[in-house]
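All protein chains of the complex are present and in place, except for one that has been dropped.
Our next item is chain A:
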Amino acid sequence: MKVLVTAKRVVDYNVNIRVLNDNSGVDLNNVKMSVNPFDEIAIEEAVRLREADKVEEVIVVSVGASACQEQIRTALALGADRGILVETEEDMQPLAVAKLLNAIVDKEKPELIILGKQAIDGDNSQTGQMLAALAGIAQATFASQIELKDEVATVTREIDGGLETISVKLPAVITTDLRLNEPRYASLPNIMKAKKKPIDIFTPTDLGINVEPRVKTLKVEPPAERQAGIIVETVEELVDKLRNDVKVIP
């Protein structure tokens, strides 16, 4: 059995995001980029399935500029077997990514596709769902536990107010939630081995997919700045402020 996982290149979680002066987008100049943290969880889950002998091959896909090879190499160092880069300079939106992934699914015929539940840059949470619809296969989103048995995946989902357990027939799309696993660190011996693993490169044209953006970004603005808090000296002062300034107590 084959598993396909994704490794999106995103602005690192620990970077202070700065909006460009002309409000056209986010400043990406000299900014640290990393694998989307939810994709790290997807990669870890796939590698664990292979280590448990439930699957034979883990293929990692990234869509975007040539630099995305760095994120593919990270995934290969973490244990994926080979990589695929769909190389494009276009601004990628969820539907286009889902179509490209669907074309790769057609080529590779994996039984399982694991993606992050969302990417921390756009926060769209759409690609996995769209891919399942395009491929006409089952989907289990927001997974916090996955069990594979006899062509069926039993998946525990994190939903508002609790957990839901469903079973889906393979092939299926699963998207990961935070609690699914704790990804391992990349070891240097494995980073060196990863250098020898193959990466195939396609363009959207090779795959026959039109990736022209459908949504136009009008304006990007930073969130309103929070006002600094104040430290009060006494309980009396606190009560006074709550009553007369903030007016939250009578």
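What we mean here is this: a residue touches a chain if its C-beta (ideal position, glycine included) is under 8 Å from a C-beta of that chain, and two chains touch if they have at least 3 such contacts; residues count from 1.
The definition used in the following text is that contacts and distances are computed from a predicted model.
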item	value
Undepicted complex member, UniProt protein name, chosen from "Anion-transporting ATPase, ArsA/GET3 family", "Glutamate synthase (NADPH/NADH) small chain", "FAD-binding oxidoreductase" or "dihydrouracil dehydrogenase (NAD(+))"	"FAD-binding oxidoreductase"
Selected from A:D12, A:D106, A:D206 or A:E237 as touching the chain missing from the view	A:D12
Per the touch definition above, residue among A:T6, A:S34 or A:T175 touching the missing chain	A:S34
Sites on chain A contacted by the missing partner chain, in the whole complex	12-16, 30, 32, 34-35, 37, 40, 74, 77, 182, 185-189, 191-192, 195
